[in-house]
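The complex appears here without one of its protein chains, the remainder shown in place.
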Amino acid sequence: MPVNQEFKPTIVAFCCNWCSYAGADLSGTNRLQYPANVKIIRIPCSCRLNPMFVLRAFQRGADGVILCGCHPGDCHYTTGNYYARRRMTLLFSLLDYLGIEKERTRVEWVSAAEGAKFAATMNDFCQTIYNLGPNRRLEDLRCKSE
Amino acid sequence: MQRIGVFVCWCGSNIAATVDVKQVAEALGKEPGVVFSTDYQYMCSQSGQEMIQEAIREHRLTGVVICSCSPRMHEATFRKTCQKAGLNPYMVEIANIREQCSWIHKDKITATEKAVILGRAAIAKVHLNAPLTAGTSPVVKRALVIGGGIAGIQTALDIADAGFPVDIVEKKPTIGGKMTQIDKTFPTLDCAACILTPKMVDAAQNENIDIISYAQVEKVQGFVGNFSVTIRKKARYVDETKCTGCGLCTEKCPQKKIPNEFNLGLDNRRAIYIPFAQATPKVATIDPNYCTMLKTGKCGVCSKVCTAGAINYKQEDEIITREYGAIVVATGFEPISMEPFDEFAYSQSPDVVTSLELERLMNAAGPTGGTLLRPSDGAHPHTLVFVQCVGSRCDGAQKGKSYCSKICCMYTAKHAMLIREKYPDTEVYVFYIDVRTPGKNFDEFYRRAVEEYGVHYIKGMVGKVTPQDGKLKVQASDLLGGRQMHIDADMVVLAAAIEPDKSARPLATMLTASMDTNDFFTEAHPKLRPVESPTAGIFLSGACQGPKDIPETVAQAGAAASKVIGLLSKNSLTCNPCTAKPDELMCNGCSSCEKVCPYGAITYVDKPFRGPNRTTLTRRVAQVNPAVCQGCGACTVACPSGAMDLQGFSNKQILAEVDAICR
Amino acid sequence: MNWTETIERISGVNPRKCMKCGKCTATCPAYEEMEYHPHQFVDMLSSGRVEELMGSRGIYMCLSCFACVERCPRNVEPAALIEAVRTAVLRQQGANHMKADAVPALLEEELPQQAITSALRKYSKGG
Partner (left out) sequence: MQERVIEKAAQLLESGLCSRVLGWKKGEFFYDVTPGVFTTAQEVRNEMVFTPFCGANLSKYLIAESRKEGKVAAFLKPCDTYSFVQLQKEHRIRRENVYAVGVQCEGMCDLDSLTALNLTGITGAEGLGENLKVFTLYGEETLSRKDALSLRCNDCKSKKLLDCDEILGESGEEQDSHRFDQVEALEAMTAEERFAFWRRELSKCIRCNACRNVCPACSCEKCVFDNPNSGVENKAAADPFEENLFHIIRAFHVAGRCTDCGECTRVCPQHIPLHLLNRKLIKDMNQLYGTYQAGADFETKPPMLDFTQEDPEPSIITNGRDSG
């Protein structure tokens, strides 16, 4: 993925501790490369992700935020990812409604055995964000319209 | 202000190869609050840990950040290390700069830069860590084994031996599982029933073991040490306490034409049946789909005939709810369906059978009374063709399984040997890709089949089987002989691939145990923790975790039992201290959190609060039971006022990590 | 001219997926007429003996009945491979397997018209 010098996207990945964090580790153990722009924050379950954290990441200059969790039905806490699924769907819909590019946010279910899928998802997401360019809209949603 | 120590690990060359550890240590040393920063080849080694303890004492550290491998690897180690040095174990944070940094980036500059950022995030988090102490929760001294095959029985026996009560829940009317359908077992050729039935009787008579047969698990709640399981015991329409198992009713029942699942449909049984002679519990069961009395209310022959008066047509499903400290999954396997493999004409000719069906045909208690006869015309077969790897080692996408089913080579060698020994006039061909007999005395067993009993092992595959005028025209390739063979066979036996029992899927969701793409249960660690599921308190025994033969199953059953005994012998478990904690001053008492809590750990109470000008207001506030809460965090997001926060992963900590990463 | 690489590109077959079980050869109805059999196509491609395969007469005996593709447990598609070998042969100068003037000799009353046109398609470049 050609990352030219000027635009280095910052991508925050929230990974649930039981499945996708283990999936990330597995892709590491298999030495599957994905861009260094992705930084992973470990949360106990995908249901721990508060929309505030996603907005805070964008506010602090992140260009893309992805939430990885267990496949529905696989959640260590039985129902965690079902709530996360609803919350993220509404958050993405609201951001899209405000005119923010909807490709900047994504949810992906990655199990502990899917190291390859994790790496592939990160590569694909980085490429999408790289094509989208830096995150301008969320920054200046406030300044005067032309 | 926190006094933080940063320790960057080389992990030999795993990290140091692509991350400049010195630069990372130096960069993190400048972060606010960091008073000590160093690097070392192996932080997790004895000397590495001593270095940490030394630094804690010397620099009076209040927080420790270790940039090393994944926390899933050594979080526990480093927490113990710091605890020994007098630091609260939850004041330690780990930055994963190996699996999520050094191993996945080749360019040293970017990898180092990322390692520094990850380190900063960990430092930002540790600044806001609060010392936590793990609470304890009681352990219910009773185990549950789901599945009554050899795996379940062996696990239950071992647990019962250690003095703990254990329940076996078996879906079928009797325990015993697949092994009861098998004739002889490899490599010793002793008869399956002879070595299994004593264990079944043991299990039945053992006062610590309670067999709940013809029942399925419906609901599982709670967590390790405190599972509450709801079991549905299906109605048998026969009173277990009265029935003596005499079998009179099974002879008199007018409904005769029901395919007998125990013999895989090769013969019929009655509407009221006992699967086989040594069934445990030896109690008749009425099949509601076929019994005319239950369907139309006209018949009742069995209740007239029954001397013990055990028949009760009004019997209802019984719901049993019990508390357990540990659960062992032993749901076993099923051969896959042969329908998609129409090139072998499995559904066109009764003489094309799977290996399990062959077991029944050769078994003394089987439909043909032990003599091998062709299902089509009952004649004695003279040429048999065995086809290996049917559905195994396939592409796995369209049809068949991608894995090797492990047990087929051995049981095919066993079948070939037994047939050649009992009927020397038969010709036996085995078409194989490669024979895999890696166990103890296994290869010698296979060589005996070839050398002593003259079984024709041909490296090649059967391409097509066409049933024609009473014979099966087999067209196969002989790769070593470089020829295409055409054999007129009397019977073709398919070594079908095996897959997990279908009922395992809903069970996995109930137990929050995850499954791999082939629906086998995923173990906590393939090499180091093969008999535990990632969910604490759930253990795996037998083929539900992957294809395996009886010796391995029994070994794994023993291992699972020892893990259960290890768990049940504890009076209490230290539970996860990272639980939710409400801030009562800000709690609205709106019970949003209670609605999303999967464990029901939240209750409400009216508490007095100081109101304006010295009045007291009583307000409804939430309370979390730390022993029940597992720390998932669903409530923290459902709570609008942010009153509910999760210790160890608090809102402020995660926001600090986000800030550190995006800075 | 590196034939192995071109044939892999044309056919899209990955010979490494083959586990040498021989099921394709077992189901091949034209086994007797060929000196190299379907499992050998794959093996020869992966061991670089493609020229030898292109020289053999057997590649024209394949009926493209696709039984080997249907039955292969690893989805290796030997038929697609041999089709690519035939195409590679035809692409060479003047290497048409069936010349136009040879056709009348092969004609028989009951030979369906379709057989001739499909043979021309398969055995000559012009098709």
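For reference, chains read A, B and C in written order, and residue numbers begin at 1 within each chain.
Operating definition for what follows: a contact is a pair of C-beta atoms (placed from the backbone, for glycine too) under 8 Å apart; a residue touches a chain by one contact, two chains touch by 3 or more.
Values in this document were obtained by computation on a predicted structure and should not be read as measured data.
Engineer: Which of the visible chains would the unseen chain be in contact with across the whole complex?
Structural biologist: In the entire complex, chains touched by the missing one are A, B.
Engineer: Going by the contact rule already stated, which one of B:Val35, B:Val450, B:Met510 or B:Cys590 would touch the omitted chain in the full complex?
Structural biologist: Residue touching the chain left out of view: B:Cys590.
Engineer: Of the residues A:Leu91, A:Val110 or A:Ile129, which one touches the chain left out of the display?
Structural biologist: A:Leu91
Engineer: Considering the whole complex, not just the chains shown, which residues of subunit B touch the missing one?
Structural biologist: Looking at subunit B, the ones touching the missing chain are residues 585-592, 595-596, 604, 617, 619-620, 638, 640-643, 651-652, 655-656.
Engineer: Would you write out the residues of subunit A that touch the absent chain, in ascending order?
Structural biologist: 51-52, 55-56, 58-59, 72-73, 79, 82-83, 85-103, 105-107, 137-145
Quick note on the criterion: only the chains that are shown with their structure count from here on.
Engineer: Averaging only over C-alpha atoms, locate the centres of subunit A and subunit B and give their separation in whole Å.
Structural biologist: Using C-alpha averages as centres, the distance is 30 Å.
Engineer: In angstrom, rounded to a whole number, how far apart do the mean CA points of subunit B and subunit C lie?
Structural biologist: The computed centroid separation for subunit B versus subunit C comes out at 47 Å.
Engineer: Send over the residues of subunit A in touch with two or more other chains.
Structural biologist: Nothing qualifies.
Engineer: At least two partner chains per residue is the criterion; list those residues in subunit C.
Structural biologist: none
Engineer: Quick check on the complex: what are the subunit B residues that touch subunit C?
Structural biologist: Those residues of subunit B that touch subunit C are 343, 389, 393-395, 397-398, 400, 433, 459-464, 475-479, 484.
Engineer: Going by the contact rule at the top, pick out the subunit A residues touching subunit B in the complex.
Structural biologist: Spelled out, the residues of subunit A in touch with subunit B are 10, 12, 18-19, 21-22, 24-29, 31-34, 36, 39-45, 47-53, 56-57, 60-62, 70-71, 73-80, 83, 87, 111-113, 119.
Engineer: Please give the residue numbers of subunit C that touch subunit B in the complex, ascending.
Structural biologist: Touch residues, subunit C against subunit B: 17, 19-28, 31-32, 37, 39, 67, 70-71, 73-75.
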